[in-house]
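The complex is shown incomplete by one protein chain, all other protein chains being positioned as in the whole.
Let's turn to chain A:
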Amino acid sequence: MWIVPALTPGGALVLEAQERVLYEAEVTRVHAMNQYRQGTVVLTSHRFVYIDKVKASSQSLETAVSGLKNIYFIKQAAIKQNVAKYITEENLGKLYVEIASGSNEDWSCAICFSVNRSTLDVCELCGVKREFDLSDSDLSASINLEPEDLPWKPSTRRGQCPGCMHVNHAMLRNCEMCGTELLQRESDYNELYLNLEFKKVNDCQTLYDLLQKTTTKPELNVSESQSSLYGIQKLRIGTKSSVDRSNELLKDINSFQQFKERASEISSLAQQITSTHHDILLGASEPADVAKQIATILVRDNILAEHGGLLTLHECFAIYNERRAIGLISPGLFTQSLKLLDKLGLPVQIRQLESGLKVIESRSHNVQIRQKLLQWIALLSAGAGHSCGVSARDVSEQFKFGIHIALEELQAAEKDGDLCRDEHISGLKFFSNDFRLFRTRNNKISSTA
């Protein structure tokens, strides 16, 4: 698993070093205690992030830079002496970082009590700056065993009496001067610190320098942060922006009114167009109504005539839905309504062709088509001076049939003996059935002979 920290707005990447990190922290805070872990340290202008190499989701650490304090750069020699058992490489650099207690927790704003994330310095809701309750953490500060020769002094001595400030021995439970109960060990668990160990001393040095810089320049951080304004200044700016906003709103309203005018123009144009062309069919959702509308379109608008008197059902479906434009009907409703054509006595009917293909046609149309077809073929043959064949495509072009219907018609005519076929590589063509002519001629010959 690999987690890449996203920058908070206004944050900037200061340093990224992929190094070895040693966690030395209390159990309650960090799961891995006294264990070597490997990971990446990322320092941004606001946050200090450690991403564990193995368990990035559970073992990683994120804290605000402002929460870091007491950063120590431990010289190589010192490490060698004291933490020798952890060290395998010679030139390690080591960094000791204390993290202020509570800095890694969500905090609640002192003014509005809204709960903010630990990385935010300013309340999200009211913009009031976070108050670090450092005194508490100072009070409960480190009772950790620190090596005597480390070059720092903890800010508060372990075992110091909260009443009389006398420094007691670490193991005592009560103050030996005034008898006040000394702080319990549990309270010490608030303290969190990191031991960062780097493979290269240089990295360690740079991180140390950068940490020093970022933590000692809090004003810079604040100016960079997301909502840097608070108090009266913020209110002032707030009113200014609200005036701006109302101005913009006015502008928007004006443009919206213009848009409305345009829209009414367009709608009137659309009405003109629809009235000059076809009525847009609306509303019908009952099969009977749909059936009536279908019949009306097909007959009144000469749709059937345009398609050679025959329409396949899917063509009809497409045409009808095209006319409806909105609120299209389902194929189910369409077939339902077609069943009502006969019942309602409408001028169109459904006919099933040889192959099972259903077509819709005008009631008076059935016989005419065959005659027209045969006449056309005869005409072609007469014009060419010899027998002429026609393909389904020719027929569909001539009579504006769908190609399936054309083929169906041709086959039906063939079945009735009006046509005969010629199968060839160039395609299937239909001829008028001249076999009958030849037969009559032969009969004549044989009868005369």
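Here is the rule we go by: contacts are C-beta pairs under 8 Å (C-beta built on N, C-alpha and C of every residue); 3 or more make two chains touch, one makes a residue touch a chain; residues count from 1.
Following the convention adopted for this analysis, contacts and distances are computed from a predicted model.
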item: Candidate names "WD40-repeat-containing domain protein", "UDP-N-acetylglucosamine transferase subunit ALG14", "DNA replication complex GINS protein PSF2" or "ESCRT-II subunit protein"; UniProt protein name, chain not shown; value: "ESCRT-II subunit protein"
item: Full-complex contact with the absent chain, from A:Gly127, A:Gly159, A:Gly309 or A:Gly389; value: A:Gly389
item: Touching residues on chain A - with respect to the absent chain; value: 386-387, 389, 414-415, 417, 420-424, 429, 431, 433-436, 438-439, 442
